[in-house]
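Only one protein chain is missing; all other protein chains are in place.
Here is chain A:
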Amino acid sequence: MASPRFRCPVSYKKRNGQLSLGAHEFDWTLDGAEQPELRIPYSAVKAQAQNKSEKVILKVSLWAQNGQPEVNHNFTFLSTNAAKDRQKVIETLAYHISQRSGTGSGPPSASGTPQHPGAGVPKGGTLSAEERQIRLAILQDNKELGELFKTLVLSNLISEEDFWATRQHLMTYQKWQKNQKKGVLGTIADVRPTDSDGSDMKFKITDDVIASILAQFPPVRKAYEANVPNKMTKETFMRKYLESKFYQRNRGPGSSGSDAFFAQYEEEEDDDYAVHPKRAKYESSHLLLDLAAQTEDHLETGNRPDTTMRAGGVRSSLPLIRQFNRVSEGVLKANIKPSSTQTKEPTADEVYLRSTELDDLRPAEGPIAKALEIADATKYFQSQVGLSTSTPVERQQLNASQLLRTFSKAVQNWEPILSKTAVSRASGDSILQQLNTLTKKRKRDYQRNRALSSTVAKDAMALHAAAKELLHNYWSAITEKDTEKLTRIVTVLQDILDKARNFDKDSRDGPNNVSKSAAFKAMQDSVERAIRLHKKRRVEDRHRFLSI
């Protein structure tokens, strides 16, 4: 061996040992043992994955062999430069994986169907591991595409190259998505204890949670920046935070926390009369000039606001005074019932409007609505009525008063004896028949509008997708000289055509005899056209061949 084997301390299955990379295999030896316990040739490695947390773990998965399930090994790197070690191992393994997939043969077919359609081996050219991963990801995300891939490529109807040749856009999109750097998660994290048993509460705090807490509370952020990682660890800081009022405040009233730590970061410089107040409140009234002011008004103060009475001159008593104010405000508010008309702070616009707008100058607004002058109201509505296209009723011109008289007399003499009221049996039955036929017609209409059942629809869609894919490949391959390929495609197309024709026979969907194969008509037409063209070409070729 030219170069010494790379070794690093690695723990496997909670036992410490050494991982060493060789030329054709890598192995792991328990500390103190002579022989390596785990020996894995590079050819058996299918994939590897790393995790992102504090512990440096590498997961190596092997090909499933002989019907056994996939085997995964998890290695935890223990050294001080664990990440660098892991990186080295990853590079080596990746190199070998791509080497193997590029030139070697695929896994033994006796291993059974893999869980997802494995990216097959291309005929020519190497396929980088990244591209393979991309293809795999696309097939996994898009179930229909995966199905199509399985039926078409794995049964060798269409080569994989052809399949992906028309789907370049999918691959570029996936590649872009993979490489996209995602920022910090923006959700406001709700920290809750996990597995809280009694007084002992466990909290799970990830980096995202920390970021969201820092964004929510500026004092916490200031404290964090000042202390971590120099004066205290993240863990200690989070502990302090959880005990503090910030967290306790969210949990509900009554639980006080220790605020001493955060208090120092919280206080803001509050000087009401500073030259440049930190958060200058916008007073809309400041901009309004009192045009009626005379010189005499400005003698003492000039243009400054009046500053003779300065509250809070003694800085040290400020917190006390403020506290006092707060408490008395609370007392007052609690005792005085708030007025029903809440007087809000008028907005700046309102203040200016009140001062500047004069009522006299506002123009008189006319009425908004304009009356609709319909000349002849009856004619307007009459068009809605009397639309009957059927024969209009011939109103017999009878004497109205005579009619009325006879009618009211008839009604007056009407003494119904309901027990004697009868409906003639025969006519009743005939009406029943009529109504029944109407109902049947209605029911048929209901059922006709019902959608196809889901399995039938799925099968139809799958058939359609397969036909489309094959036709696509056929027409793009028509310029190539590969007649064998074309013939192969055409045979499958014929097969699909027969399946489409027999679609009805296979799936009967109740009395709904709407022919489903009619739905395939367009597809059938195009398939038939392709088949016809192929046959014609075959005949032409044969003629050409014969005539030579």
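Just a few scattered comments:
The rule is short, and it goes like this: contacts are C-beta pairs under 8 Å (C-beta built on N, C-alpha and C of every residue); 3 or more make two chains touch, one makes a residue touch a chain; residues count from 1.
Methods note: contacts and distances are computed from a predicted model.
Note on the omitted subunit: UniProt lists it as "General transcription and DNA repair factor IIH subunit TFB4", one of the names in "Synaptobrevin homolog YKT6", "Oligosaccharyl transferase subunit ost3/OST6", "Origin recognition complex subunit 2" or "General transcription and DNA repair factor IIH subunit TFB4".
Contact with the undisplayed chain is limited, among A:A292, A:L361, A:A410 or A:L546, to A:A410. Interface note for the absent chain: among A:L438, A:M461 or A:V539, the touching residue is A:L438. Contact between chain A and the unshown chain involves residues 372-375, 377-390, 392-396, 398, 400-401, 403-404, 406-408, 410-412, 414, 416, 418, 421, 423-424, 427-428, 431-432, 435, 438-439, 441-443, 445-446.
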